[in-house]
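Some notes on the structure that comes next.
For this view, one protein chain was removed and the others were kept in their places.
Right after this comes chain A.
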């Protein structure tokens, strides 16, 4: 009894020591790799320029083969505000925020939801996804969905699989008639994105959750102040 108890305790101690050494060796490496890359993509949606034409939604659906009934990007319309004939609407973009500290990536059991180290894009590895929907429940922005055709968790990936591989800007950005969408590299000070970010006040959604989203919004002058 006593010897076996001692053996059991020893085993536990060994396991704890092993785990702590493992985690100490692992973490600094992971951090280095994340810091190396020169590219970190982000997007900005200017609500003042957006006219709610939905061209982005349609372009995304076509380029990324998004089935009817689900969508990677929604333009949510609120309003009208003001008195006729001076009425206006507010349009806000609802899509993946490409969180730096992405809850969906954290909870995915298989690593199917992952952050691409080269570009900072939060992407989905279709092969690995088992469809547990944990990521969908974990995303505080509620923008993930199960693709009814592939049965895989799907969402905006900044066109990683489609446009970017061909050296093109994302489909929604190209389709926008008013250039309300700006896409670019956060680490490039000369990019249109960084210049816009520095010249216009922007906001990001639910920053208090610590997700550090990379989808920026320019607040519209329309609409009402909500307390």
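Structural remarks
Heads up, the rule we're going with is that a residue touches a chain if its C-beta (ideal position, glycine included) is under 8 Å from a C-beta of that chain, and two chains touch if they have at least 3 such contacts; residues count from 1.
Everything below uses one rule, namely that contacts and distances are computed from a predicted model.
Looking at the choices "Potassium transporter TrkA", "Acyl-CoA dehydrogenase", "Protein HflK" or "Polysulphide reductase, NrfD", the name in the UniProt record of the chain not drawn here is "Polysulphide reductase, NrfD". The omitted chain makes contact with just one of the residues A:73, A:96 or A:129: A:129.
Considering A:139, A:156, A:180 or A:215, the position touching the chain not shown turns out to be A:139 (whole complex). Contact residues of chain A toward the unshown chain are 1, 4-5, 7-8, 11, 103, 106-112, 128-134, 136-142, 146, 151-152, 206, 209.
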